[in-house]
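First up is the structure itself, then whatever we jot down about it.
Note that this complex is displayed minus one protein chain, with the remaining chains in position.
Moving on, here comes subunit A:
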Amino acid sequence: MIINHPLLGPRDAQEFTFLGSASLIDRPDWQAEDALEQFSDYTYLRNDTGGENRELWFHEAGDRSWLVVTRNTFTHEITNVEMASDVARARGRSK
């Protein structure tokens, strides 16, 4: 697989490590009343039913940036690559 890095251009997927679903960006509020339930869902439950999947890849052997890669899990086709920091900021995360 070739990941089209927004800053560095096309890079071999071997340079990256894989973390998991991009939903991990949306960390729950630890002060919420149902924080236990929320964190349990956040940590363990997934909806990995195949097809388009947004996931976090880390450019470990490159510029060490986190990317959000949109990839089809049936065909391995990558349709979109974003900087995870941009995605997180757009979702209201401060840092």
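The working rule: contacts are C-beta pairs under 8 Å (C-beta built on N, C-alpha and C of every residue); 3 or more make two chains touch, one makes a residue touch a chain; residues count from 1.
The criterion applied here is as follows: contacts and distances are computed from a predicted model.
The chain not displayed here is annotated in its UniProt record as "Sarcosine oxidase subunit beta", chosen from "ABC transporter permease", "Sulfate-transporting ATPase", "Sarcosine oxidase subunit beta" or "2-oxoglutarate ferredoxin oxidoreductase subunit alpha".
From the set A:Pro10, A:Gly50 or A:Gly92, the residue in touch with the chain omitted from the display is A:Gly50, counting the whole complex.
By the touch criterion stated above, the residues of subunit A touching the omitted chain are 1, 12-14, 17-21, 36-37, 40-41, 43-50, 53, 55, 71, 73-76.
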